[in-house]
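This part shows chain A:
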Amino acid sequence: ACGESPNANNANASKSVDFLKIGMPNGTQTENHNPFAGTSSANALGYKWMLYEPLTQWNPVKPADPVTPWLASAVKWADDYKSVEVTVRDGAKWSDGQPLTAEDVAYTFTLIKGNDALNQHAIPFGDITVAGNVVKLTFKTPQFVNQNKIMASTPIVPKHVWEKIADPTTDVNKNPVGSGPYTLKSFTQAGVVLSVRTDGGYWQELPKVKELRYTSFSGNDTQATALANGESEWSFVFIPNAKATFVDKDPANHKLWAPGVLGIHGLYINTTVKPFDDVKLRQAMNMVINRTDIFHQAEASYFHPEIKSVTGLPDGAGDAFIAPEYQGKTFKVDVEGAKALLASAGYKLNGTTLNDPAGKPVKIKLSDPAPWSDYQTTLEIIKSNFAEIGIEATVEKPNQDVWDANVQKGDFEASMRWTNGGATPYDIYQTVMDGALLKPLGTAAQQGNFGRFKSPEATTALKAYANSTSDAERTAAMNTIQKVFVEQVPMLPVGADNVGGAYSTKNWTGWPSDADPYSGMQPTQPYALQIVLKLKPANS
Partner candidate 1 sequence: MTSTQDVDVVLEAVGLTKHFPVRRALRQLFSKQRSAVHAVDDVHLTLRRGHVVALVGESGSGKSTVARLLAQLYPRTGGDIRLHGASTTVHGGRQFRRYASRVQMIFQDPFASLNPVHTIRYHLTRALRVHGNNGDLEPALHDLLNRVSLTPPERYLDKFPHELSGGQRQRVAIARALGARPEALLADEPVSMLDVSIRLGVLNLLRDLKERLNLAILYITHDIASARYFADQTLVMYAGRMVEGGDSETVTQTPAHPYTRLLIDSAPDPDRLTGDVDPLDEDRGNGEPPSLINPPSGCRFHPRCPTAMPRCSTDLPVRLEIGDAPGHWAACWLYDREAVS
Partner candidate 2 sequence: MAIPTSSLDQVIPGQGAMAQPATKPKRQRFLFLRNGKAATGLAVLGLYVLLAIIGPWIAPYDPSARSNDLVQAPSAAHWFGTTHLGQDVFSQILVGTRSVMYVGFLAGIIATTLSVLIGVTAGYLGGKADDSLSVLTNVVLVIPAIPLMIIITSVLNNASDTLIALVIGLTSWSWNARVLRAQTLSLRRRDFVEASRATGEKTWRIIVFELLPNLTAVIASGFVGTVIFAVLSEITLAFIGITSNNGWNWGTILFWAQGQQALGQNAWWWFVPAGLAIAVLGTALSLINFGIDEFVSPRLRSAGKTKLRTAAGGTVRMRIGFTPVLDQSSSPHTQARYVATPVARKVGS
Partner candidate 3 sequence: MKQPVLEIRNLNVDYGLGGKAVHAVRDVNLTLHRGEVLGLAGESGSGKSTLAYGMTRLLAPPGVITGGDVIYHPGQAEPYDVLGLSDRGLREFRWNEVAIVFQGAMNSLNPVHRISTQLTDVLRAHQPSMSEHSRTARAREMLKLVGIAPDRMDAYPHQLSGGMRQRVMIGMALILQPQVVIMDEPTTALDVVMQRQILGQLIELRERLGFSVIFITHDLSLLVEFSDRIAIMYGGRIVEEAPAATIYRDALHPYSKGLLSSFPALRGPRRELSGIPGSPPDLAGMPPGCSFHPRCPRAFEPCSTAIPVLGRPEHLTGAGRSVACWLHPVPIPLEKN
């Protein structure tokens, strides 16, 4: 009962709501505002993007759209993408009142370059130089596919603060000084409160939301319950049967928006295991998967948007990248076609059992860790889909570590897994097909190509896409990549990764939507700041 209580101003609740309650299902948090640390609370809850800002913002929903300048007023990449010139915006100030300069930007990249532990995207930095308000970064390899990771995913930190920090990898950055519109108000293990800057130094108009209250829930269930109850107004979490459990609780205000992005989930097939080394068999399997069922039953009709294009690219985000020959070509469940294809390849359907040309029944083990219930449901559906062409599937639920190790070592038959994601489809296809990532069976392939897919054609094309200096070359390479992916079926794409979120319009409006897809919808990504800046009180 002391006057100086940090909670004092929470009491006058009669005022109209000027805060936003953001939730994430990420468990207990410890105070760590280090924007570079993957394990920090700032990262887990995403508030680092309210404190620190990137150089540019890009829209993952429309990855082909031009980037939005943010702390950089201009970004000029060299044709070979081995260097870039960043012009730093004038007038931005750190929350301690110091101006934000090109020195700060250069220092940030130098910091990352000098600390492998901070270099989360493994960017091969070269020289970093400053000339006036222009920073020039050079790289050892072309960075076309990484351009947004560098520009839009790197939080810029103040040099005058960070140069005093002894070990930037382990420092918890107790008093974060950033350029964003919010400053840290309080931290507890259950959540974080940010309040809007009062020093007048933000370079844009300040957001209407005066306070951001982040809460970390123990898991998906509690987060989903909190959303349904209105205890959270914005989150990114899988909500089973979202219509019933969330939207219907307040149909006027409870909304979901989950646009797909360039990152997908699919069934990886181990192409070294007989008879799945047979392209025809994989094609047939691909033809019978009921993606619509999976979308509705496993993904609650929203979470992983159904992949329709045969190229495995999601609708919307992928549209701009689909090769001409696959434009408009979509997946359809075609059991008869699959049967015919198999028959032509020498398979015999013996009653309900498919026998391979050698006469052995085709059986497949599908595996994923038990707690991933959407994958598990997906596998159950795939299992019944395969049964229609006589493939007997069994679902195994190894624990996550075992599964991880098995998938990486190639010790599996088929497994649902995700791909990397990025601003181009490159990351998707690279994860599935890159021969450069290929490791012998038994050796862990940590970054991709778990199915041990061998295609020199795809490997060359992927390399070309990353390194070429012209758009035309890149388009050609991408078309080749897609052709291999569609014809060889190294993986059966099922759903898109999403940048979605669940939110409530009860107190705040102005959220991105299909009508105005100005950004993604996850509260933990850089664009969350764009959303917060656009929010307006509901009753005004």
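As a selection rule, all candidates are chains of the complex that A comes from, given by their letters.
Points to keep in mind about this one:
The working rule: contacts are C-beta pairs under 8 Å (C-beta built on N, C-alpha and C of every residue); 3 or more make two chains touch, one makes a residue touch a chain; residues count from 1.
These figures come from a predicted structure and were not determined experimentally.
Looking at chain A and the listed options 1, 2 or 3, the chain it touches in this complex is number 2.
Across the complex, chain A meets candidate 2 through its residues 220-221, 224-225, 228, 239-241, 244-246, 297, 369-371, 373, 377, 380-381, 384, 395-399, 401-402.
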